[in-house]
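Here the complex is missing a single protein chain, while all its other protein chains stay put.
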Amino acid sequence: MNLWLTLAVNSISLGGLLFLLSAGFSLIFGLMRIPNLLHGSFFMLGAYLGVSALNWHINFWVAALLSALAMTLIGGLIERFLLRRLAGQELAQVLLTLGLSFIVADVCLMIWTGDPWQPATPEHLRGAVQVGTLFFPIYRLVILAVAIVIAIGLWLMIDWTRLGAMIRAGVDDAPIARVVGIKVSQLFTLIFSLGAALAAFAGVMGAPYLSVYPGLDFEMLPLALIVVILGGTGSLLGALVGSFLIGFLYNFGQAMFPDLAYVILFLPMLLVLVLRPQGLFGRAMP
Amino acid sequence: MSRKVTRRKFMAGTAAGAALATLKFPTPAIAQAAPFKIGLLTIKTGPLAQGGIQMEQGIGLFLKHKNNTLSGRKIEFISADTGGNPAGAKTKTQELVERDKVNVILGPLAAFELLAITDYVRDNKTPLISLAAAEDVTQRKANPFIIRPSATSAQCCHVMGDYAAKELKYKRAMTISEDFAFGYEQMSGFQRVFEDNGGKVVKKLWPPLVTPDYTPYIAQIQNVDCVFNGFAGSNPVKFMRAYADLGVKAKIPLLAGWTAMDDALLRSLGDEAAGTISVAWYSADGKTESNQRFVADMQKDYGVLPGGYTAGMYIAGQCVEAGIQLAGSKADDRTAFAEALHKVSLTDTPRGPVKFDHFGNVIGDVFVRKCEMKAGKPVNTVIKTYPGVSQFWTYDEKAFLANPVYARDYPPAKNLEH
Partner (left out) sequence: MSFLTPQRAAIAAALLLLVTLPIWVGNPYYINVASQILFFAVFALGLNVIVGYGGLVSLGHAGLAAIAGYTAALMLAAGHGHFISDFAAILVTLAASAVFAVLSLRGTGIGFLMITLAIGQIIWGILYRWSSLTNGDNGVNVSGRPAPFGISLASADSFYYATLLVFLAAVATMAVFFRSPFGASLRGTRDQARRMTALGYNVWLIRFLAILISGFWSGVAGLLFIYYNQFISPQVATLTASAEVLLMVISGGTATLLGPIAGAAIVVIMKNVVSAYIVRWNLVLGVIFVLIITFMPEGLVPGSVRLWRTAWRKLSRRDGVIPAKTEPTP
């Protein structure tokens, strides 16, 4: 009983982190049709930047925002100067994003060495909520709260602002959106930067609990992929539901079927892809 | 620095033609004046780079201490990055053996790398001083060209089983480690000695090597006196934080193998590590003269506290030095050098005295340490030393080897509860 309650709470908080990671990925993929294999690298680089900021005794939230800001810039530059020229060329995009991920991984190794970094949990968020004999770390509940705030923010932006309307139009049909005067190319830069910033923010949020180490990039990338595949691309709701689904699948799967630990995420992903290629919440793609 | 020059010369040689290139490598027959070549198999890229970088620092510091000269022989040092995978280890071993014609190889780091090259180094008669722990390389599949001054996977864990049962008086234990051979061999060693001394291992957990969040495993920990963990690489950092955050640390003491509580890992840890009791074949607070010099210079040159990966390669360097001395004029004969390495016996190394059994595995001290917070930083302090520990612990060698190698389900855990 206790075990299941702990797992349930943890599933939700892991889901929150996964949402922060994959919301941007989903937007980029939905709007730009770019399989951004750099997304794990954004997460890792963002986390490292956050760690450095924290080492200079900058406030945790400021550090997370600074890291996100830096990644906005980096993401924007990559989109403007490299990805833009490859519009519609899926293979070239795969090669470019993978090539850049090699560069990011090696640069991180150079700067931050191979040692794992695990910043202390921010002072005011330490400790645990104790229910009976159970401990729920406050910090993980905070991650969940932040994820919810950001989800609401993104939802408001997409459903209620002019910018959001333009994004929706771009996702639905980019050529028509161009015809009606939407500057789709600026939209692309914006979305790519936003996605990179969200990944970096998630990296800093995750650092006190996942720690940061070489190889983190390619641990997180498949998670983002799975979430988006399950939820359906370009759908914020899909990314949200997909994240929590994976959170539950991961926690309960690892505990209940340890023999299936290696396929516990990929098997459902395969099933969804084979049975419902557009994902649980996505619309069929042209 | 000599390395770079040789490399460049060699490149010029290949550009000019293969005939020239062969001139760059004097044959062993005229090599007495030629440098003695040490090749290091390490990992400098990818997820395992942390340990690999430390290995290179260890041998680098040793060669600096010795002014690049061991037992009167000038040393040429060549470092090779395997990338942390078996195929890379194989290719890089070929590079060291076939192209660079090294006299001895140090490394590699990971068991799966070592297993990919053991046959090759035997076939090519190249001595190798391993850091990797794969048990059978010095047991059922002993290789006359390999010695191991670090430890087998279970060598320290036997000690932990003994200490947990006899000194800490624990009765019920759980084990948790990565789901791979190094983990299996560690946990089995602990289980065997712990249960032989009256303890019971009631649950064994095996998270995959890549596990983003350990909570699903830690949530299953309850109703035991202790948890023994054998994590490696960057995983212990993540595991210990979750162990503390979920409130388990406050209730159930944590025991650790050497990679899970290595001294070099302490700089990545905070107060979640305090109280952990670990076993290790190297401890930075060791009192030997060479260790104090070693630790002080690592602080000075790299600003870090060294751990097992660094010390292992420093000691490997000491073995090379002693081997050259023992082999004398035959040091360039690789078979003779391998035999000499087996006879090496050192009294002053950073880990204390070192000698080898006839399988080439070290017989040396194993330390039980307790982690305490000193000035806000975690520090491992030795609380008990088990002198001269063999890879067979106190078991009879023949009987030990008649059993299968330690594995996920060997020896069988008879006391598991659900």
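For reference, chains read A and B in written order, and residue numbers begin at 1 within each chain.
What we mean here is this: a contact is a pair of C-beta atoms (placed from the backbone, for glycine too) under 8 Å apart; a residue touches a chain by one contact, two chains touch by 3 or more.
Keep in mind the model is a prediction, meaning the values are calculated, not measured.
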> Among A:V94, A:I182, A:L237 or A:L280, which residue is in touch with the absent chain?
Replying inline: A:V94
>> Touching the hidden chain in the complete assembly: which of B:S71, B:T91 or B:N197 does that?
In response: B:T91
> Considering the whole complex, which of A:L3, A:L86, A:V142 or A:I182 touches the chain not shown?
Replying inline: A:L86
>> One chain is left out of this view; which of B:L41, B:I75, B:A134 or B:A256 touches it in the full complex?
In response: B:A134
>> Please output the residues of chain A touching the missing chain, sorted low to high.
In response: 29, 33, 35, 82, 85-86, 89-92, 94-96, 98-103, 105-107, 110, 218, 222, 225, 229, 259, 261-263, 266-267, 269-270, 273-274, 277, 285
> Which residues does chain B use to touch the chain missing from this display?
Replying inline: 7, 11, 14, 17-19, 21-22, 44-46, 78, 80-81, 83, 85-88, 90-92, 94-95, 98-99, 111-112, 115-116, 119-120, 134, 179-181, 208-209, 407-408
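Assume only the chains that are shown with their structure count from here on.
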> chain A to chain B: how many Å between their CA centres?
Replying inline: 36
> Which residues of chain B touch chain A in their complex?
Replying inline: 45-53, 179, 205-208, 210-213, 215-217, 219-220, 222, 233-234, 237-238, 241-242, 245-248, 264-265, 267-270
> Tell me, which parts of chain A touch chain B in their complex?
Replying inline: 2-3, 6-7, 10, 14, 105-106, 109, 113-118, 120-121, 128, 130, 134-135, 137, 139-140, 208-211, 213-215, 219-220, 223, 250-255, 258, 261-262
